[in-house]
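Excluded from the complex is one protein chain; the other protein chains are retained at their positions.
Just so it is clear, A, B and C label the chains in written order, and each chain counts residues from 1 on its own.
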Amino acid sequence: MSFNTFGHLFRFTTWGESHGPALGATVDGCPPGVPLEPADIQQWLDKRRPGQNRNTTQRNEPDAVEILSGVYEGRTTGTPIQLMIRNTDQRSKDYGDILNTFRPGHADITYHQKYGLRDPRGGGRSSARETAARVAAGGVARQALGTVAHGVQVTGYMVQMGEKTIDRARFDWDQIGRNDFWCPDPVAAAEWEDYLTWLRKDDHNSVGAVIEVVARGVPAGIGAPIYAKLDTDLAAAMMSINAVKGVEIGEGMAAAALTGRDNADEIFMGEDGLTYSSNHAGGILGGISTGQDVVVRFAVKPTSSILSPRASIRIDGTPTEVVTKGRHDPCVGIRAVPVSEAMMACVLLDHILLDRGQTGGARGRIG
Amino acid sequence: MSFNTFGHLFRFTTWGESHGPALGATVDGCPPGVPLEPADIQQWLDKRRPGQNRNTTQRNEPDAVEILSGVYEGRTTGTPIQLMIRNTDQRSKDYGDILNTFRPGHADITYHQKYGLRDPRGGGRSSARETAARVAAGGVARQALGTVAHGVQVTGYMVQMGEKTIDRARFDWDQIGRNDFWCPDPVAAAEWEDYLTWLRKDDHNSVGAVIEVVARGVPAGIGAPIYAKLDTDLAAAMMSINAVKGVEIGEGMAAAALTGRDNADEIFMGEDGLTYSSNHAGGILGGISTGQDVVVRFAVKPTSSILSPRASIRIDGTPTEVVTKGRHDPCVGIRAVPVSEAMMACVLLDHILLDRGQTGGARGRIG
Amino acid sequence: MSFNTFGHLFRFTTWGESHGPALGATVDGCPPGVPLEPADIQQWLDKRRPGQNRNTTQRNEPDAVEILSGVYEGRTTGTPIQLMIRNTDQRSKDYGDILNTFRPGHADITYHQKYGLRDPRGGGRSSARETAARVAAGGVARQALGTVAHGVQVTGYMVQMGEKTIDRARFDWDQIGRNDFWCPDPVAAAEWEDYLTWLRKDDHNSVGAVIEVVARGVPAGIGAPIYAKLDTDLAAAMMSINAVKGVEIGEGMAAAALTGRDNADEIFMGEDGLTYSSNHAGGILGGISTGQDVVVRFAVKPTSSILSPRASIRIDGTPTEVVTKGRHDPCVGIRAVPVSEAMMACVLLDHILLDRGQTGGARGRIG
Partner (left out) sequence: MSFNTFGHLFRFTTWGESHGPALGATVDGCPPGVPLEPADIQQWLDKRRPGQNRNTTQRNEPDAVEILSGVYEGRTTGTPIQLMIRNTDQRSKDYGDILNTFRPGHADITYHQKYGLRDPRGGGRSSARETAARVAAGGVARQALGTVAHGVQVTGYMVQMGEKTIDRARFDWDQIGRNDFWCPDPVAAAEWEDYLTWLRKDDHNSVGAVIEVVARGVPAGIGAPIYAKLDTDLAAAMMSINAVKGVEIGEGMAAAALTGRDNADEIFMGEDGLTYSSNHAGGILGGISTGQDVVVRFAVKPTSSILSPRASIRIDGTPTEVVTKGRHDPCVGIRAVPVSEAMMACVLLDHILLDRGQTGGARGRIG
């Protein structure tokens, strides 16, 4: 994790700006022999792609990925995989107003303060458009997981929009792909639809969200204490996504309110191996996977680019009011769902490789 | 961040087990010429030290730090600083019962699964005793901050124990050092005292907590997008602490419930530079510091080692009940306070060095 | 230095194969505000470009670089710079013969052994074509050096071809650019021309070379002991170039034959600062620059792809004779000259940034 690179053994470096000619990910350390073609990656990019419905930005980008290296005759060669996505629908004139102004709650001001200059077109490097590159890298990770850890499944979904949460009693995995919000609760999804329409059209506002991402089928023993714990790297992975302000593993912040007796996931030996009475731990103990579902949750703040005026200053220090026109997501959390899946897949693959590097698959027997 | 090493330019590697002869931190990349003697570090270790009152483990460790390298005539030389703390009060027999048993909610089982063997004495490497080494490294970071970023102040405190939260209206910085809980609200502190005594003596139980740590005086422009963002590294830093299950920056998980209008920290030009209407962002935008207070919060789960029986299995797969005697913290969150301060100090110093490496202190002017 | 990434703070990751659609370098950690346009990079690529004269491969590649990110209005923004070079003159059919055969002395066999598959077209990732990406990255490093360490000059030249060495008495900096061999001795250059023509046309053979690369104007105090010494990183940099088998700093291997009295570079205080009686050290003591010229030398083995038959085996283990047609450099050392300059520039910039990160430019005074 250094500047624009993520990962230990399976590493990717993302590059590109919102309104430059292209963006992408340089993926290094992928195992050799993994079947990979553009369609394997495209399917995930299509989930994240903007302009698909009225609830996300109207910027219309095909987000077509090109594999420029690292694959020969449909299989990875173990050398770097360059994934490039061209930008096609830049409208930089939309941003003329903010060239010399800082949107409150946006990275405009901090990039300017740090670097002394910034690419203001569409937020430049700080744009959530960077996350397309992560999704592409995540597509490679998923293919590789299919080879090295068959059975791992990663699924993200939204559990809260603004103050409106799902009802866990109505949780249905099959609903997740059937609405614009990756929402497992169809009743909530319908409510969110109305709320977001009002927020966008009438209130000229935006709203935050909570996303949960679950990995099933993760083998026990993955993770590397003390500073490369599985939960440490997952926290870093999610917090690195634009607009994320909180990350939870298992019980998360609610763990504070529990007692040790309540929080204990009791252990039993079942017919097919270990079972647990509960999963407060979110599948991770001491930074290492238990074999239970790995459960991560994170909060996305509301988009700072809104049509409602907010007080700010210009680069020369004079006061102004900022109203952001352009094309923006009223709830950027929606598109964070496939991004979080990609980051989860990358972290898991990376740790599976790290583990087999150090331990060679040595495992302690139980029973 | 690789295995047992934390940091980019200012890096430390911790080593040692709960019941081995010693533990410590190998600190690399410290600026030269920083005044440093053992007392500069000892003051922070004394805050974390066990056995100081009845609310923490009764293991009595002096936690005296020795500086074995990297300092000449009271100043750092720019070469690695080895900080060693001897273990003196090991009572490994206390752990005889758990040699072949796994405590529910503890890393016992995952270390066994991953490595095929584990040091069971006091939890070995997974013990919170490792955090003494972080506090020592943090002591070095604080001294260096005094040289390279004079004015940075890092303060941690507990804001919630179990279900009992502080009243922010009673927040008093001066109270933090005056009770056993680093609690800024004296009324809450008194309540917690009674609650914890009951929990420990009568209920044979433990409880979780929420800690907040604030850095004041951090200059704007610190942080390195995209995967070494200041908030990303802070999330990793806190999540790497034993028992932490959630991390928040600024509004944290509550940001999900806000709208863009409410969440905007409006910007004004004051007489002494920039001011903001609020600090929902927790001092970080786009991964880079704004110059406001950097605010991080995290939840610690309840200690899994409790006197109440919990169902588990032995290494041979047979069922058992686990009751952990030994000496344990009823609320391990208390001692997490100085640990979180140390981690914050290390992250800030590391990013200040990274920033001056890349930008040389170049800054964008406003006004 | 991890897999396909080089550098600490100024880092680049190269990607791409000899016969894929493109190759390039993802450059991260560049200081912001550095003037950069394609022409600044193209000038160095043009030096390395194949097909320029009869002494290098006849593959005709324009090696035109595109800057896809990290630059705004002609200046670097501090975010990743993607440099892409399209391959245009692939003739993969030339390599049909070696699909299932291993060239002696070539990486064909080890890539196959390691990865289980390889891209055989033009050597795939193991082709010296990868070095175009390094030269591009080096072009960025040179521009940045112009900003952060004005006055550093990096110059490479060939001092030996086969058994024929230059005469140091005829050394002339101005000659370096005036012949096909970057040779500072015009007499040697003329001899080499004849020799190489014979070797290529009549002898169907290839030959090795020694290149020297010198950096003038490097400030004292650059380098980071113990495992990121300036000479350590330079050795790694040069040894990572295709076909390099030996690296020397200053006296190099010849230092073994010297006594301490002869090897001592005596120190004097001149009117303009320190002067030395000699530079056996090659400008580096204890891994840190002295302010003298940094002098590195390395040997390149002869190209293994030759028209003369050599005994080998096929992938099925049966014996065969290999004669490599294709288009190859009779002395790959020629094109290694601009590559070594690029690597030197990258190492110097990286260490200058590292140094200002750790020390902030603190320096010990003398006199």
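Miscellaneous remarks
By definition in this document, a residue touches a chain if its C-beta (ideal position, glycine included) is under 8 Å from a C-beta of that chain, and two chains touch if they have at least 3 such contacts.
Given the structure is predicted, the values throughout are model-derived calculations rather than measurements.
The chain that is not drawn here is touched, among residues C:Q52, C:T197 or C:S240, by C:S240.
For the chain missing from the display, the contacting residue among B:T26, B:Q143, B:S206 or B:S304 is B:T26, taking the whole complex into account.
Where chain A meets the chain that is not shown, the touching residues are 9, 29-33, 78-79, 148, 225, 353-354, 356-360, 362.
Against the chain not displayed here, chain B makes contact via residues 2-5, 11, 13-17, 20-24, 26, 28-29, 32-33, 66, 68-70, 72, 75, 77-82, 84, 114-119, 124-125.
Panel shows chain C; residues 1-6, 8, 14, 102, 104-107, 109-118, 125-126, 130, 160-163, 199, 203, 205-210, 220-229, 231-236, 238-240, 242, 245-269, 274, 277, 280-282, 284-291, 299-306, 308, 310-313, 315-319, 333, 355, 359, 362-364, 366-367 of it touch the chain omitted from the view.
Just so we're on the same page, only the chains that are shown with their structure count from here on.
In terms of their C-alpha centroids, the spacing between chain B and chain C amounts to 45 Å. Put simply, the C-alpha centre of chain A and that of chain C have 38 angstrom between them. Inter-chain spacing, taken between the CA centroids of chain A and chain B, is 26 Å. Residue positions 29, 32-33, 78-79 of chain C are each in touch with at least two other chains.
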